[in-house]
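My questions will all concern the structure given below.
One protein chain omitted, others in place.
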Amino acid sequence: MPPHRSAPSTAFIDPSRIDAILASAVPDAEDRAFVVRCILGEGPAHHRGVNYVLLRLLGLLVDRLGGADMAALRERGTMPVPMKVPPHLERQGSLMTYPLALPIAPLSELAPAATPEQSAMVECLSDGPPQHALANAAMVWLIGAALDRIGERPPASARTSTRPRTKSSAPPKR
Amino acid sequence: MTQADVELPAGLDQAFGAVAGELGQATSSWLFVRAVARCAGDRAVEGLADTAGPQFVVLDAVARGWLAGVREQVVDPRPVLEAIGSATRLVVVGVEATFLDALVARINPAVKIAMIAHSPFAVDWDRVLDNYGGRVERVDLDTFQHWAGGKSALLTFAYGQNDSRTIVAPLWLRACGADVRAQFRALVGWNVLEAPMNLYPRWLVEVDVDSFTHFVPGT
Partner (left out) sequence: MQAPQLILPALLVVTLVIQAIWPRYRLLVVLGGAGASCLATSVLGLGHAAQLLSDVPWDVLVILVGLGLVSEVLVESRVFGVMAMRACRWSGADPRKISLLFAVGMYSHGGLVNNLTALLLILPMLLGLYKLVGVTQRYVTWSIGLLLVACNLGGAATPIGDFPAVLLLGGGKMTFTAYLVRALPTTLVGLVILVTLVVYGVRPERGLSKSPVSAAITVDTMTALYRNVRVDRRMLVPAAAALSAMIVADKGATPELICWIGAGAALLVRPSLGERLIRRKVDMEAVLFLLGLFVMVVAVRRSGVFGSVARGLVALPIPPVAQLVVFVLSAGLLTALFSAGPSMASLLEVGDVLARVHPPNAVYVGLALGVCAGSSLFTTAATSGPLAQALTERADLRDAEGRPLRFGFVEFLPVGILSFVVIEAIAIGYCLLAVQRGW
C-alpha cells in the first residue's frame, strides 16, 4: 500500500488576486465573490491550487500584453455555465447558471461559431464540478483577452526596427 | 402563594420538546425562561436549567444567561440583510420564529423565501408556515436545490460562537453539502445565542465559522 500523502498546502492562495483579475469579467462584487469562492474555496486542495496558479499566470500574461478588454470580448457572445443540479430540480431560465459566463469568441479560433464542434467544446469546458467549469471559463476569458491584444499588434514584418542595418557579406541561401 | 413558594412542575423537558421544533430552540428557551421567571422567580429559572438543561443545551444557556443578567434577546436582522445582499431567493435551514419573523418583516418583498421542512422534533409545518401568511414557502430536503442559483442564498441559525467554531442544527450539514455549497451564492449563519453554551450540544452539531460565507455574530 502506497504511503498516505497529505493534501498539498494551499496557503499561497490569495483570493483577492483572482478577484481583481476577474473584476471586468464579473462586474458585480457579490457575483464575483461567489465565483471566486467556487474556484478557490471549493473542491480538493490541489484543484484550488492549480486554479489559482494558472489564473495568476494568465493574468500576468494579459497584464504584460496591455490589459484585458473584457467588454469587447463579452460583446462577441457568451454562453452560460450551468449549475449541475439534479435534472428534475432544474429551473428554466438564467437563474440556475453561474454569474461567470463562457466567452465564445476565443473558441471561434478553433471551430466556427454555431457548429457542432464548437458546441462540443463549450460542453467540455463547462462540464464537471464547479471549480473546473468556472476556472475553465475564467481562463478562456483571459486567453481571449490575450489573443485580442496579440491580434491588435502589427505583424512582425511591418514593425519598424531601430537597429541599424548591416550589410551581410554572405549571399542569401537558396 | 409567593413566587418563592412556586415549585416547578415535572415534565418541563417534555413540554419544551413539544415546541422546540416549531418555534426554534432559542425562541422556545426565551419563552420558557420568561414564563418561569414571571411565575416563580430566578430560583425556578435555575431549577429549569438543572432539570431540562442537560437535554436542551440552548435552554440551559439562555437560563444561565438570564441568571447572569442577560434579560433581553437581541434580534437585529440588518446584518443578515446585508449578508444576503442582492439575492432574490432565500432558503432557510432550521427554525427560529423570533428571528425569522424579524427578518421577514424587513426583507425586500421581492425576495422569495422558502423553509426546509425537516426537523428531529415533531412539527406542524402547516402551522409554522401559516404564521407567514404565504410569504414563506415550504420545500423539502430532497427538492430545495430547485431554489439554487447565482442569486440564491442559504440561511441557518447558529447557537453561539467559540473562537472559530459555532453550533448549528444537523440539518445544515445535510443540506449544505459539497454540491450545494457551489450552488448558492451566500451561505449565511446567524448567531441567535448570546450566552455561551456550557454543555455538550445535543440535538446540534459543531462546524467551522469559516464554512459560512457570512457569519452574523448577532450581538
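All chains are identified by letter, namely A and B, in their written order; residue positions are counted from 1 within each chain.
One rule holds in what follows: a contact is a pair of C-beta atoms (placed from the backbone, for glycine too) under 8 Å apart; a residue touches a chain by one contact, two chains touch by 3 or more.
What you are looking at is a predicted structure, and each value in this text was computed from that prediction instead of being measured.
The chain not shown here makes contact, within the complete complex, with B. Residues of chain B in touch with the missing chain: 6-12, 14-15, 17-19, 22-23, 27-28, 31-32, 34-36, 38-40, 44, 97, 101, 122, 124, 127, 130-133.
We adopt the following convention: only the chains that are shown with their structure count from here on.
Mean C-alpha positions place chain A and chain B at a centre distance of 42 Å.
Put simply, chain A touches chain B in their complex at residues 28, 30-31, 33-34, 37-38, 42-43, 83-86, 89-91, 95-99, 129-131. Those residues of chain B that touch chain A in the complex are listed here as 85-86, 88-89, 143, 145-146, 148-152, 178-179, 181-183, 185-186, 213.
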